[in-house]
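Not every chain is included here, but those present sit where they belong.
Labels run A and B following the written order; every chain starts at residue 1.
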């Protein structure tokens, strides 16, 4: 029933429209600059709203627990993914490390979509989950690089970890920055800018997911690097990660909605910050593999099924 | 008549996230000027692509630099080992320039 609600939500239907249009090889495309503008808008909006909520609720022990759980998940999930990608996926160490980093990190749009869908079903996650989202972006990059380079002496020479790029990447800056602005401004300061950042939010998300549908389908069709094993892993890994995330969230005492959201964060795979970091730090890893898996398979899977699955799981064990 | 001199026109097609690395290489061999041109889409052995700017990682860019022959040779030496892993394509053409002392 919940999945039906999800599938008839305009947000998801626009994603499907984009996917279908690209599959039909339509020339429909969203201008890049507009897509990037929407992604900045969406991040600023969730950062602000999260900050305002935290300004209202204050920082509690639950917040600390969620933050630690998120950090730990982002650090450790790549280890499992790496093993699966090496054994079952047959990837080289470098490729497996790069892909694993994607699965440990998170997808902002998956988070945003989940927040909208869950809120629409009366299951809105806590405001501080935005901070957890931001915290989970980078640790996985470090574990992924460590996995890729383990026992490899000349790896650390030329291509050292791009710390600076990773810590100041655009999505971290804007998420953290607008989260802090939200805290400083509070409800009163937020009121005059609320019409743009709150009222218009869902509509923009529709158009953004239209674009993501186009991008995901095109990536899938144009890739020459995918095989059945990799496609399966791009579904198995998020399912596993999502289950672990939801479980950990429930364990550390989060409410049902926030535990489900932690599961969705764990299940989601980065396709913005991590690919850029991997291109810099592991230039020998093949972008065709990590982008096709995270964007072409895992993203659609999470949007259409994952959100409902982990929400149901969180309710069952919550 | 106005004097022109021969220089090399270097065109480097490279993954957008790696542009700073390429620029660093240019500076390392003392090529002090460059211009960056956006590439919209393309295709090659690894399939076709369009810039989507959301996942910037797969977009390509052209770094254009005019330089003397000596500096160009230096650049080739420095950049050749990176060509494969950086997914680069490097072409060098001959051009005449005005105010050649700048390059």
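Quick note on the criterion: a contact is a pair of C-beta atoms (placed from the backbone, for glycine too) under 8 Å apart; a residue touches a chain by one contact, two chains touch by 3 or more.
Just so you know, these numbers come straight off a predicted model, no measurement behind them.
*Asks:* Note down how many copies of every displayed chain the full complex holds, formula style.
*Replies:* The structure file's complex resolves to the formula A x3, B x3.
Keep this in mind: only the chains that are shown with their structure count from here on.
*Asks:* CA centre of chain A versus CA centre of chain B: separation in Å?
*Replies:* 33
*Asks:* What does chain B use to touch chain A in their complex?
*Replies:* 15, 17-18, 21, 46-58, 82, 85-87
*Asks:* Any idea which chain A residues touch chain B in the complex?
*Replies:* 29, 32-33, 35-36, 39, 211-212, 215, 218, 222-225, 271-272, 275-276, 278-280, 283-284, 287-288, 291, 295
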